[in-house]
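With one protein chain held back, the other chains of the complex are shown just where they sit.
Entry: chain A
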Amino acid sequence: MSGTLISIIIDLFIILSLLIGTFFIFSSSVGILRFPDVYTRLHAVTKGATLGVAGIMIGAFLFLFIEHGIISGKLILGTIFVFMTAPVSGHMISRAGYHNGVKLWDKSVRDDYADVVKEKRKSIDN
């Protein structure tokens, strides 16, 4: 009896982590559609997608381990690499966008980086 109870709890946990993962991926895609400019969209992508993919991979790992007894190293590695690379890619995309002149949203209130980029442009032109 206790064995079935434990397996039910583990199944619930797997279902929950898969659901949370899909929910976060779904909300980050909604965020891409709703947010006004590149930078705010990147907020949604870098954060939502990371936890979403991590949740799905953890759920898949637990499922494979409990149902088939396989310890899947690839899934763990995938989770770690997504965690490491998502903020880096967000940083690079936003930096490249800024240097190529992508405008901030109209309602933005502050931009400290503009002066730096302007000076750099000037020194390159000279």
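Following the convention adopted for this analysis, contacts are C-beta pairs under 8 Å (C-beta built on N, C-alpha and C of every residue); 3 or more make two chains touch, one makes a residue touch a chain; residues count from 1.
To be clear about the criterion, contacts and distances are computed from a predicted model.
**Q** Assuming one chain is omitted from the figure, identify its UniProt name from "Cytochrome-c oxidase, cbb3-type subunit II", "Extracellular solute-binding protein", "ABC transporter permease" or "Na(+)/H(+) antiporter subunit E".
**A** Its UniProt record gives the name "Na(+)/H(+) antiporter subunit E".
**Q** Spell out the interface residues on chain A facing the chain that's missing from view.
**A** Its contact residues with the unshown chain are 23-24, 27-28, 30-31, 34-37, 39-40, 42-44, 46-48, 50-51, 83-84, 86-88, 90-91, 94-95, 98, 104-105, 107-114, 116.
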